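Mind looking over this structure? Questions follow.
The complex appears here without one of its protein chains, the remainder shown in place.
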Amino acid sequence: MNGERHKDIQELVDILTEQNLTEIEVERAGVRIRVRRDASPPSRSSRLPASPVDSGTNHPPEGPVESVVEDSSGLFTVTSPIVGTFYRSASPDADPFVEEGDVVSRGQVLCIVEAMKFMNEIEAETDGRIVQALVENGSTVEYGQPLFVVDPHPVT
Amino acid sequence: MNGERHKDIQELVDILTEQNLTEIEVERAGVRIRVRRDASPPSRSSRLPASPVDSGTNHPPEGPVESVVEDSSGLFTVTSPIVGTFYRSASPDADPFVEEGDVVSRGQVLCIVEAMKFMNEIEAETDGRIVQALVENGSTVEYGQPLFVVDPHPVT
Amino acid sequence: MFKKILVANRGEIALRVVRACQEMGIRTVAVYSEADARSLHVRYADEHVCIGPADGALSYRNIPGVLSAAEVTGADAIHPGYGFLAENAHFAEVCESIGITFIGPASDHIALLGDKSKAREIMLKQGIPVLPGSDGEIRHLDHAIAVAEKLGYPVIVKASAGGGGRGMRVVGLEADLGKAILAAQVEARTMFDHDGVYIEKYVLDPRHVEIQVLADERGHAIHLGERDCSIQRRHQKLVEESPSPAVDHSLRLEMGKVALKVVKTVNYRNAGTVEFLVDHNRNFYFMEVNPRIQVEHPVTEMVTGVDLIKEQIRVAAGLPLRFRQKDVRLNGHSIQCRINAECSETFAPSPGMVTRFHVPGGPGIRVDTALEATGHVHHQYDSLIAKLIAHGQDRDEAIARALRALDELAIEGVKTTIPLHRLILRDPDFQKGRVSTGFLDRFLASRME
Partner (left out) sequence: MFKKILVANRGEIALRVVRACQEMGIRTVAVYSEADARSLHVRYADEHVCIGPADGALSYRNIPGVLSAAEVTGADAIHPGYGFLAENAHFAEVCESIGITFIGPASDHIALLGDKSKAREIMLKQGIPVLPGSDGEIRHLDHAIAVAEKLGYPVIVKASAGGGGRGMRVVGLEADLGKAILAAQVEARTMFDHDGVYIEKYVLDPRHVEIQVLADERGHAIHLGERDCSIQRRHQKLVEESPSPAVDHSLRLEMGKVALKVVKTVNYRNAGTVEFLVDHNRNFYFMEVNPRIQVEHPVTEMVTGVDLIKEQIRVAAGLPLRFRQKDVRLNGHSIQCRINAECSETFAPSPGMVTRFHVPGGPGIRVDTALEATGHVHHQYDSLIAKLIAHGQDRDEAIARALRALDELAIEGVKTTIPLHRLILRDPDFQKGRVSTGFLDRFLASRME
């Protein structure tokens, strides 16, 4: 799907959501788009926290996440299993465990999440290549927060 | 999707909302737009009056009504302009002003609605034939309540 | 006690009366216009009768329509709420004549108190403190000039039949007096069909403080403390509270005594409000009596625990008041925000379809509204769509709760005064209780800068 089409759909979805509809269908020049939703999701409050969290924990809560999530593109997301502080290296002077582009193997340590003085090593659950590191060193992460995007089938 | 289209859909959504519809489909110059909403219309309170009104005024409130309404079949409905007691004849012994099937002419008295001891004569606002008398003699009628169905173009 | 009460109103006050009746075990009849067919007051009532089209003049103010509805449903009393027919002496008189109880004062009281100039004269004679002013209505310009000179400028020209800020003009200079009288007369003639005006000394920046009274048919009367309604825009109240930050125990005793004297002077019965202006030196002056339940009655209910609508009904049914003055205790503090469907900056009405409505809850919060998650705000009627009432152990807690609840209150689809209420309640002067009838104009002006 190209970006253009995606934008179209996003617009339809927005309308769907805003108007609390269940279905929109648009057909044009041989292209038919139908957007349907069977049960409207609970809408967000207009009263989201006025000021973002100082500690950086404030990425808006989305739907459920798994510890490792495969998206439609075939990429995996490594998420944090605990609340804590995210470190990309074992100590301030050390090199990061992994960099973007690195090929990693299952069980390899990707980062540390410190919680209650415990250093929790987060390991790769699959072989693959680090496509993207999503969190800054020293940031706070919540349960389920995406940390890395991993391509399990890198073109070598 | 262009702004034009967005506006189109918004319009449809407005119509949907105002008219309390569930689905609209529009096809024009190769463009077909369908908007649907499953949500039931603002439902009545679960606490509708437990017992119907003794005085018979309790037909459920529906949308606005006009004093004379033309429906899709081409028939007119004569509605009550006031709250009161409906009488089909001038006195208990007299014949009804009109019967079903009668041909009436504009200005002819169809019935009386008594309110605060005043006898209000309800006249036909158009020539036609009485298709149906909707209210029992002696019943209470509200403002806007249908009294007679009139066919303004009877096949003679 | 009444068997069946017809509620001759709509919106939150109609719902308020229906609720009181339900709690008392009295059947209710809602009357409604075609625009309100699906309104809560209609659905919650035991019976309902459509009495006219959306235009209030043809439905809620339609006396034959309301009375026919009472007749066909067999209602033995009518509660008029506020607005519409509530202060219509003729309506009350017709009710009396056909044996349906009008839940409110007698028709002659409504007529008497509706003539502000005359009411003022009567109170003056009884030694009730009133503002110095003209002795009755102004007869001609020279008379006005003489009166104003004696009072000292500024003075205020008021229509005898006026109310709600209509037919009033403040005059600072003799040169403007004639024009002001003419303008007030024109306005009064147009709106009230009576162009008599009188003149009073104009008090700079007073507080609007009113005493709630209740009187039964046997002449027993009590007062339920005061409400401070100084937060007004063009004489439209926006925020009300009880007790008043400016009234202490001794002033309350004094004002209460005067209010009861006013009640006794006219032999008033049922619920009523005696309005006073209070100046910076704690002097207070009788302004008028509102012979009806008021929009701001809930703040009094919150601090006294007394259900004013139920008391109105009980008294109208001939029952004696259930308590004496010494039984009335004020607990804590209460603040009401009138949520209007208006732009909070321009005050332009904002009718339309409500797309989301979430009411706050939790301790100390009461919401009186006829709105629902999906509902219409009709352009034909008053823009008041909800009353948010907060109660706390003290004024600070009441304000904190009101602010917390204002943040939770979500109304989408129409513009509302919620943003303005948030700003007012956070204003340092408001928080210190330093308010007067000039507060809101200055507040709005300072925000425009």
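As written, the chain order gives the labels A, B and C, with residue 1 at the start of each chain.
Simple rule for what comes next: a residue touches a chain if its C-beta (ideal position, glycine included) is under 8 Å from a C-beta of that chain, and two chains touch if they have at least 3 such contacts.
The shown structure was predicted, so the numbers you read here are calculated from the model rather than taken from an experiment.
Q: From the list C:N88, C:Q312, C:N340 or C:T369, which touches the chain that is not on show?
A: Missing-chain contact among the listed residues: C:T369.
Q: Can you work out which residue in C:G127, C:G361 or C:P419 touches the chain that's missing from view?
A: C:G361
Q: Touching the absent chain: which residues on subunit C qualify?
A: 15-16, 19, 22-25, 44, 298, 301, 305-307, 331-332, 356-359, 361-369, 372-373, 393, 397, 400-401, 403-404, 407-408
Q: For subunit A, which residues lie in contact with the unshown chain of the complex?
A: Against the missing chain, subunit A presents residues 39-45, 47-51, 53, 55, 57-58, 61-65, 82-85, 115-116, 118, 140, 142-145.
Keep in mind that, in the parts below, only the chains that are shown with their structure count from here on.
Q: Where the centres are mean C-alpha positions, what is the separation of subunit A from subunit B, in Å?
A: The mean C-alpha positions of subunit A and subunit B differ by 56 Å.
Q: Quick one: subunit B and subunit C, Cα centre-to-centre, how many Å?
A: 38
Q: Using the touch rule from the top of the page, what residues of subunit A touch 2 or more other chains?
A: Correct list: 20.
Q: Show the residues in subunit C shared as contacts by 2 or more other chains, in ascending order.
A: Within subunit C, no residue touches at least two other chains.
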